[in-house]
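With one protein chain removed, the remaining protein chains of the complex are shown where they sit.
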Amino acid sequence: MTEAGTTAVIEAKALDLVFQTADGPVHALKDVNLSINRGEFVSFIGPSGCGKTTFLRCIAALEHPTGGSLTVNGLTPDEARRKRAYGYVFQAAGLYPWRTIAGNIKLPLEIMGFSRDEQEERVRNVLQLVDLEGFGKKFPWQLSGGMQQRASIARALAFDADILLMDEPFGALDEIVRDRLNEELLKLWARTGKTIGFVTHSIPEAVYLSTKIVVMSPRPGRITDVIDSPLPKDRPLEIRDSRDFIEIAHRVREGLRAGHGDEV
Amino acid sequence: MTEAGTTAVIEAKALDLVFQTADGPVHALKDVNLSINRGEFVSFIGPSGCGKTTFLRCIAALEHPTGGSLTVNGLTPDEARRKRAYGYVFQAAGLYPWRTIAGNIKLPLEIMGFSRDEQEERVRNVLQLVDLEGFGKKFPWQLSGGMQQRASIARALAFDADILLMDEPFGALDEIVRDRLNEELLKLWARTGKTIGFVTHSIPEAVYLSTKIVVMSPRPGRITDVIDSPLPKDRPLEIRDSRDFIEIAHRVREGLRAGHGDEV
Amino acid sequence: MRSLFPILTVVAAIIGVWYLAAIWMNATWVYDQAARDGREVGFSEVVGQTLNQERPVLPAPHQVAKGLWDGVAGQKVTSKRSLVYHGWVTLSATLLGFAFGSAAGILLAVGIVYNRAMDMSVMPWAIASQTIPILAIAPMIIVVLNSLGVTGIVPKAIISAYLSFFPVVVGMVKGLRSPDAMQLDLMRTYNANGAQTFGKLRLPSSMPYLFASLKVGVAASLVGTIVGELPTGAVAGLGSRLLSGSYYGQTVQIWAALFAAAILAASLVGIIGWVERVVLARMGLVR
Amino acid sequence: MTGLGVQAALIAAGFLIDARLGVMLAFWFGAWTLNAGLAELRAPWVRRVVPMIFGVTVLALWEMAVSLFDISPVILPAPSAIWAQIVTSLPTLWADFLQTFLKGALTGYVIGCAAAVVVAILIDRSPFLQRGLLPVGNFVAALPIVGIAPIMVMWFGFDWHSKAAVVVIMVFFPVLVNMVAGLKATEPMQRDLMSTYSASYWQTLVKLRLPAAMPFLFNGLKIATTLALIGAIVAEFFGSPIVGMGFRITAEIGRLGLPMIWAEIAVAALAGSAFYGVVALIEKRVTFWHPSQRRQGTE
Partner (left out) sequence: EDVTLQLKWVTQAQFAGYFVAKDKGFYEEEGLNVTILPGGPDVAPTQVIAGGGADVVVDWMPSALAAREKGLPLVNIAQPFKSSGMMLTCLKESGVASPADFKGKTLGVWFGGNEYPFLNWMNKLGLKTDGTDVTVLKQGFNVDPLLQKQAACISTMTYNEYWQVIDAGVKPEDLVTFKYEDEGVATLEDGLYVLEEKLKDAAFEDKMVKFVRASMKGWKYAEANPDEAAMIVLENDETGAQTETHQKRMMGEIAKLTAGSNGALDEADFKRTVGALMSGGSDPVITAEPTGAWTHQITDKALQ
């Protein structure tokens, strides 16, 4: 925003992150360069331990890079965090067990000081969005795993942050439910124009959702390929049988395989 | 074995299982009929909560049906359990944190009274099989999730049970690793002629691995389709692009979608 | 309710063993007395006498029950011989001390969780403080407080607080630290301030731990009060009943006071357990 | 802990009320600021140094209070006087320590904890016994030690056996309750695994449930350390031979030998903390695999 003439929301330059552990340093991110524009849907894919989560956490200022630069809206990630720029969906649902579903969704709204009426209104809207009307008064453990995951997505959507960061949000769901939620997520993205960072293990999912696919490889974690998707914005599920789709999927798979190297 | 003229290893007839819970009874399995022959590879697929795990647990005598009959090698499941007929891989790795990886794999061997040398030998073999040589002395938490899952598979393989029951063993792994382990599993199955029961959420995986695919639907859990695969025993990964493969996958997807009904 | 039958069975077994032990332990005295008188006693006579001694080594269950009954129902509640009166004296100081102790424990725990210096310096010394024999310093505490003009139930309550703060600190520190990294990260992404993180995350997640330690704490409080009653000149309270019973060798009185104290403790723990169930159910933490 | 401004205000208020109070407050906040600064350093030695500075600060304040406010040594002796007493009475202190800690507390601790573990394993197979015994056990655990001790002295004599008996009663139930909970602490999946191996009861016990119970057991064992020492000392108030920490304390009260009383208290605190520390160390060794221990390990 402060930098004139650029629409880059997230800009990483030569990003480095080394964890100091008891067994010695772990090089989780090495020389990561990436620029994400406003309104993009970016997927991160790569083998376990390649630094996908770590990169997402850097963007959200939950982790602090040990080298390079990272700006969000031209600010440091921490400044952006203080401006409440992020909605974050963790790998596990992580609902507070002592709050009802509605209470969980209200949590960020309370903290950010929304009015009572506004809170009720927003809870109703997002519950509808994720198909959980009528479950607001239930406690998390009264819902199945998939429903909990949807509630946690609703929680991240409730306060309308510009940037949505999602770490394998659909990992625990079966294929059918997953397809349906993928469609919903695309619709939401089209409607709101949010910038979305999305981690997944599934190649079809990454290809289906993204405008940009970032392939990573481990030890040290770095970006091996960035694929801009030529798919149109409007994507029916059937698009997965299209030529373009299969080609991109193939390219992602090759990139992944290369990254795996000797490691299984 | 005792029943002459049949090669059925597992035989379920009008199987029923009702859980008594505080909120009333849950009909987890209803009128399940299934016959599995020696050396078959059977996949179970179906939406969350349809009773896949429950059925596998019934076979392993971890759950007791409330109706119908179930025999394993002509015996009751419990008798078969006492004869140590099963190797079971749970959905989560479930390694004992106070034992090393090698120690975990030794656990069933100790219990079944294998000799010291035999134990060492077998641990070495299965570690190699799942590509974990050199990690025997590590503790579980020092390994990534995928490696833990592989260790738990090694543990189930170590004592060479006739029947291998696997509950979403590859759920936590990324696509590349999953592909490689799928191949390995097929090789092992071809070599040993074990009977395998395998639960998965992934349609391609089910189709790729199985000689028989069982599609289930929930509330109450029952079998809606049993598909015998026409694919040859020898299956390169490329088989997934074959016509037969795509057709079966389609049939499974349709079966699944029907089972989902109004539920998301 | 399901437990009622097992409990009754165990209690019945204990009472049975108790009777046998009473006969065995009290018999020596009966034989000695007979020997001093130069008499011979038969077994049945011995049994009869062991169960009804004035100063038994181990009073029989029915003697203790009678002592309890006399103490509770056989007196006006204002009487100095009433266990209700002495129980009330002890209870009031216990409640006050428990309030002090748990408040101090919670505050310390908050300090330990939020302040690194406190985290490092307080815990080892809190452990050391609990290894000090309280009975040894209780008289000094009473004397010092007396010289500062603090008298009545407050000194007792302070000793009781001293014993009860520790379990609360330990449990509460554990509880306030129980949110996992992800739950804390969530608060960070909301840019929640310290008070919000405390009120909306740490405090609610510490509740199960808090109640568990309050139960331990209230029992410790009661013991503290009883200890504190000894150096105040054994004026009133269950502690002084124990002591005067001990001084005059009135075993039955000791045991009655002992049981009264245990019943009191069990009721206090029961009340906290009830509050726990209500609160946790409200919070949806009971399934 | 408090802002610098608040500290300054408190010190000033202290000086206004009484110059001596001001001096002590200034000293306290000075030491605290030092500690707070040190605590921010992430070096490993900080974990050792900070509590020591804290302890030294408390002792120094104590010494200052005694000399500044001229507190009579028969009310509260200064740390220096207590130290002098410790140095001159080492043989006596050692004899008392031997009697009370090594004979009374330690014997009782070992017997009590061992009995609790065995009983826990025995009743573990019987839900009936558990439901019956645990509430009754909680009731017995609530019996105040000051009432139990005279009875034990009457039953087991005045030497250390009665002290050990008191300790046995005090440590038994905390350990029992924890051990019973620990034996239940296995996950259903872990038990199912054993079931698919058709493992026997004893195999399951040794290979799964005992290891899984260790974190709980050590919780109980740690609580029991502090109880054991207190129990052994307090029991001596109700009859003892003429040696022992509790005996010394009662005897010295009568002749106003407060430095000696505090010397015994210091020994008790030291021994108790060391006892606790040793058990915590063993815990670290045995339950190295438990997440709570792992986190400490890497920090």
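Here the chain labels run A, B, C and D in written order, and each chain numbers its own residues starting at 1.
Keep this in mind: a contact is a pair of C-beta atoms (placed from the backbone, for glycine too) under 8 Å apart; a residue touches a chain by one contact, two chains touch by 3 or more.
Since we're looking at a predicted model, the values are computed, not measured.
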Query raised in the report: Looking at the whole complex, which visible chains does the left-out chain touch?
Result: C, D
Query raised in the report: Among D:I86, D:A251 or D:V286, which residue is in touch with the absent chain?
Result: D:A251
Query - Contacting the left-out chain in the complete assembly, out of D:L41, D:V74 or D:I282 - result: D:V74
Query raised in the report: Which of these touches the unseen chain: D:P150, D:P174 or D:P211?
Result: D:P150
Query raised in the report: So which of C:M140, C:L203 or C:I263 would be touching the chain we can't see?
Result: C:M140
Report summary line: Out of D:G22, D:G55, D:P135 or D:G239, only one touches the absent chain, namely D:G239
Report task. Spell out the interface residues on chain C facing the chain that's missing from view. Result -> 29, 32-33, 36, 54-55, 57, 79-82, 135, 138-140, 143-144, 146-147, 230-231, 233-236, 240-241, 243-250, 253
Query raised in the report: Hey, which chain D residues sit against the chain that's not shown?
Result: 72-75, 150, 153-154, 157-158, 236-242, 247, 250-251, 253-257
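FYI, only the chains that are shown with their structure count from here on.
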Report task. Mind having a look at which chain is the central one, using mean CA positions? Result -> D
Query raised in the report: Any idea whether A-C or C-D has more C-beta pairs in contact?
Result: C-D
Query raised in the report: So, what's the distance in Å between the C-alpha centres of chain D and chain C?
Result: 18
Report summary line: The chain D residues in contact with chain C across the complex are 1, 32, 35-36, 38-40, 46-47, 50-51, 53-55, 58, 75-76, 128-133, 135-136, 138-148, 150-151, 154-155, 226, 229-230, 233-234, 237-238, 245-246, 249, 253, 261, 264-265, 268-273, 275-276
**Report entry** chain B residues touching chain D - in the complex, by the definition given at the top
**Finding:** 57, 60-62, 81-84, 86-88, 90, 92, 94, 96-98, 107-108, 110-112, 139, 141, 159
Query raised in the report: Which of the residues in chain C end up touching chain D in this complex?
Result: 2-3, 6-11, 14, 25, 57-58, 111, 115-125, 127-137, 139-140, 143-144, 147, 219, 222-223, 226-227, 230, 238-239, 242-243, 246, 251, 254, 257-258, 261-262, 265-266, 269
